[in-house]
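A single protein chain has been omitted; all remaining protein chains appear in their positions.
Labels for the chains are A and B, by order of writing; each one numbers its residues from 1.
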Amino acid sequence: MTKPLVAIRSVSKAFGEFQALKNVSLDVWPGEVLCLIGASGSGKTTLLRCINQLTEIDSGGIWLDGELLGVREEGGKLRRLTERQIARQRLRTGMVFQRFNLFPHKTALENITEGPAQVQGRNSDEVRAEAIELLRRVGLATKAESYPSQLSGGQQQRVAIARALAMKPMLMLFDEPTSALDPELVGEVLAVMKELAQSGMTMVVVTHELGFAREVADRVVYMDHGAIVESGRAAEVLGAPREARTQAFLAAVI
Amino acid sequence: MRAAPTLAEGFPDLSQMQIAREIHWRRWLAAAAIIVVLVAIGRAFAAGQIEWSYVSRFLTAKVILQGIVNTMVMAVLAMALGIVLGVVVAIMRLSPNPVLKSVAAGYTWLFRGTPLILQLLLWFNLALVFPTIGIPGLWTARAVDVMTPFLAALLGLGINQGAYTSEVMRAGMLSVDAGQYEAAQAIGMGRLRALRRIILPQAMRVVIPPLGNEFIGMVKATSLASVIQYPEVLHNAENIYYANSRVIELLIVAGCWYLLVVSILTPLQMLLERRFARGTARINR
Partner (left out) sequence: MTRLSLFLGVAAFAATASAQAAELPAEIKQAGTLKLTVNSTYAPMEYRDPATSELVGLDIDLANELARRLSVKIVWSETPFAELIPSLQTKRADFIISGISDRASRRETADFIDYLTTGPQFFVLNEHEAKAAADLCGKKVGTTRSTSFPVEIEKWSKQNCEAAGKPAIQYVPGENSIDVRNQLKQGRIDAAVQGSETLPYAQGQEPGKYRVVGEPFAIGYQGIMFRKDDAVLREVVTEHLAAMIADGSYKKILDKFGLGANAVARPMMNAAPQ
């Protein structure tokens, strides 16, 4: 039996008084596309950010490809890893943000080559060639020398996807990738994500785009108030949800 | 096809009428009054007990020119030191490490909390506390040989400036969108590398205008180094009037040079501001 790529066990996270995640457990299997849906405050974004440790969990454990994230076991206690070790663990995931977060002082090409060249110390010619190929893959081959301020929202997000892919991650995390886009630009980004899914990348996507979820996701997880309410095949959860809360959410959204 | 809606009566069409130009007669009056006052002040100075021949004679005297060169050299070097220290201290202040944070806060507290002239005097007289300095076994020297007026002025001005610059830098770094740091982390950058390659370059754009302002202040702060015998322009002007008693005339000479330098730097700083402050890359939304 294959092991899950991401194993989340009994994870809790509070921000002050507010309990964002309550004892959440979840598996993500290699090659699958998993969509996290739910209202704001449901904990879906928090859960996503825990996977690449942008948010630190309070208790529980997350394993990526069998490696425990953020801590190590030592003599019955858990000790936090150093900042350097955590940074290294982040290399195996790529993240795409709602607000793109491209580096404004660098061109599209430089945004993509920054990680491999600086962090991974790879040969700059190779890195450059791969970056151009990635730009072509997301449909922006002509925009290599453009600055983010010269690109539309949809174009920026596609560059952001290319930037994440440049690090050759085994897992891609998407935090509401189209929420900040004008409606007419959403499609081009979803198209790239669909192509990525079809190429076999494991993806965890927090999204409101239920159409995308229905079409591309293997599994859909509905969260509410920090806990997983329902999870299952996309068609089932979206088409015929079992839980009343899921039904209420979907009714309100559609 | 729908007809245009009918409008209510009583509101005429003014689109063909032009707005008449206003004569702000009060403003003209005020301007005239100010000009009269300025002319009167100018004439008073011209007729006053100032020997303008001394002013013109010493305006380009060799020691004065040397003095303004020394002023500018010190201003540039001390500002550079202040910027380097400011960046380091700001990074320490924003560090998760409480030791670094406290050291940074302490440095800022100490050097912003004492007058600059006091700091200059302390540096210059360091040998009263440490007659010799050095690394035991490797190198020792007499403090007075090391702590020349130049070095004392540089350290005093630069380290003091660093305390102020660190606050400017900190504000600049905090002004960079938090998402930038997260994106840097997401591609595996550690804190220092993210600061160096992503945050600081963006912070610079916010920070350069206030730093330009600080530099103009530094040019004038160098005059304090006159009391520790650094031969900048005020010091040299004082030496001249100690000899010939022409106090006001020589102070006017020094003042003219400061004004000239600042008058050149101010529009330069405005240019800098326009280039860096707004209008550069902003994320589309």
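In this text, a contact is a pair of C-beta atoms (placed from the backbone, for glycine too) under 8 Å apart; a residue touches a chain by one contact, two chains touch by 3 or more.
What you see is a predicted model; the values in this text were computed from it and never measured.
**Q** Of the listed residues B:127, B:151 or B:171, which contacts the missing chain in the full complex?
**A** B:127
**Q** With the missing chain put back, one of B:114, B:175, B:244 or B:266 would touch it. Which one?
**A** Within the whole complex, the residue contacting the unshown chain is B:244.
**Q** With the missing chain put back, one of B:55, B:77, B:116 or B:144 would touch it. Which one?
**A** B:144
**Q** Sort through B:151, B:227, B:256 or B:272 and give me the one touching the missing partner chain.
**A** In the full complex, the listed residue that touches the missing chain is B:227.
**Q** Going by the touch rule given at the top, which residues of chain B touch the chain that is not shown?
**A** 125, 127-128, 131, 142-144, 227, 229, 238-239, 241-245, 247-248
What we mean here is this: only the chains that are shown with their structure count from here on.
**Q** Using CA atom averages as chain centres, what separation in Å is found between chain A and chain B?
**A** About 45 Å separates the centre of chain A from that of chain B.
**Q** Within their complex, state which residues of chain B touch chain A.
**A** 177, 179-180, 182-191, 193, 197-198, 201-202, 205, 280-285
**Q** Mind pulling up the chain A residues that touch chain B in the complex?
**A** It is residues 52, 54, 83-84, 87-88, 90-91, 93-95, 97, 99-105, 114-115, 118-120, 147-149, 151-153, 156, 160, 163-164, 166-167, 180 of chain A that touch chain B.
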